[in-house]
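Below you will find the structure I want to go over with you.
FYI, not all chains are in this one, though none of them got moved.
Read from first to last, the chains carry the letters A and B; within each, the first residue is number 1.
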Amino acid sequence: MNKRIYLDYSATTPMKKEVLDEMMPYFSEKYGNPSSIYSFGREAKQAIDVARDRLAKAVGASSKEIFFTGGGSEADNWAIKGIAYANRNKGNHIITSKIEHHAVLHVCEYLEKDGFEVTYLDVDEYGMIDLEQLKEAITDKTILITIMYVNNEIGTIQPIKEIGKIAKEKGVYFHTDAVQALGNIPIDIKELDVDIMNFSAHKIYGPKGVGGIYIRKGVKIHPFIHGGAQERKRRAGTENVPGIVGFGKAAELATQNLDSHIAHVKRLRDKLIEGIQNNIDYVRLNGHPTERHPGNVNFCFEFIEGESLLLSLDMVGIAGSSGSACTSGSLDPSHVLMAIGLTHEIAHGSLRLTIGDFTKEEDIDYVVEHLITIVDRLRQMSPLYEGVKGGK
Amino acid sequence: MYSEKVMDHFTNPRNVGEIENADGVGQVGNAKCGDIMKMYLKIEDDTIVDVKFKTFGCGSAIATSSIATEMIIGKSVEEAVGLTNRAVVEALDGLPTQKIHCSVLAEQAVKAAIYDYAQKNNLVIKGLENYKPVDDVHDHHDHDEDEE
């Protein structure tokens, strides 16, 4: 297998050359500890400051409100546990949705075991929450609303501005996981009533293992990692200097190139969606038709199972992902596909292809061509397809 | 993740299809759980002369079905009843732990088809005396390490 067509940009991205170039000096030359007072400790400290400014600028925040973490998941954990435990005296109720990332859902479940109450909002068939349901869910015990900006599986974009308004009106903190939003839609925190927002570098052509979090000034939150005085005493641990530098660069590139990035991936995304819809029967596009991550394609192919589809694609060099239970090794297919109302049978046959900056037009042709053959081959093998063929 | 043998049987599955007027047909699993296997047997003089399968499932579900058909063609009905999921796994040079249940499905599909043959012909087959058709082998689906 020589061809490699990567269509899993929502899982992770390759690091851009500009990002790596900027990181390189901090591994073995400018390796000083940013907390030290000698010159080249200060060098490292300055590099972190630059990165912080860049990330702040990318999302319309002030640098003082940006902190670096060891990844997007750590930031989700920090946001939710940090707010929950710091505001326990005010209430023990949290509102989230059924389609959050596991880094949000599993934290909520953990908190439920520790005396918190969590409302999991429904979503409609496109993955949208209902603002009325949200309003009704808020009680005088509610301390936090946590609703993601852009869904990682089906790409649906939530009405963050409206949610923020509701939260603000009711005096409830609002956290949004913006890991899939950064670099894919414009973000301007100044325009939003968001109290906490988090990001991950490896989703925007930056390094793995580095995340960021915006914490609005004045928000009552506990630290999550206690220890040294790094990150203005809010996140302990020797800073991952090269990683942070890389994240800063990636954030800068992402905003500079945002328009062209969106135009590029959207065009290929629409081509891929059409290619599939025009050539393959019994498919269903998951997610919202318009309020959607510009590079997200998510289909269910009836009568076949996602893992076999992925393996077959892998054999011709195409990398995608699936919400099928067989892939994850768990009993149920993706909670997101369940929440938008798919039956188990159909959810098993899901395929997510996510497009990025290095995707080329001819890649899409290649993928559609192979998908047609592969889906047909797997359906010929499927006992579920037998009844259907005749009627066609 | 998968051995070469698994990938071979997944990519070039043997004996895919249906047998018209099969002597025994068995189906196990259910679509809800993401796996269904259907086996068709042609039996002459107590010997399995042809097998075909259809499978809705993951890569290892398809591979285990494929190799199971190869393992029972030419065997006596009694021998085929003795096919174990472990033998299937071994023949495939192993499966990841979370995929062992797919091989159980293959074993069950063969048994279900032979059971159907026995029912149709009023036979009692050694090894199948206490057999009850099941379509749920999902206890095996959950295999993850405990979170403590």
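As a convention for this text, contacts are C-beta pairs under 8 Å (C-beta built on N, C-alpha and C of every residue); 3 or more make two chains touch, one makes a residue touch a chain.
Predicted model only: the values in this text are computed from it and were never measured.
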Counts per chain label over the entire file, given a single displayed copy of each: A x2, B x1
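By definition in this document, only the chains that are shown with their structure count from here on.
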Between subunit B and subunit A, distance of the C-alpha-averaged centres to the nearest whole Å: 39
Subunit B residues touching subunit A - in the complex, by the definition given at the top: 2, 7, 10-11, 13, 16, 18, 27, 31-38, 54-59, 61-62, 98, 138, 141-144
Residue numbers on subunit A that touch subunit B, as the complex places them: 303-305, 307-308, 311-312, 315, 324-327, 329-331, 333, 343-345, 348, 380-384, 386
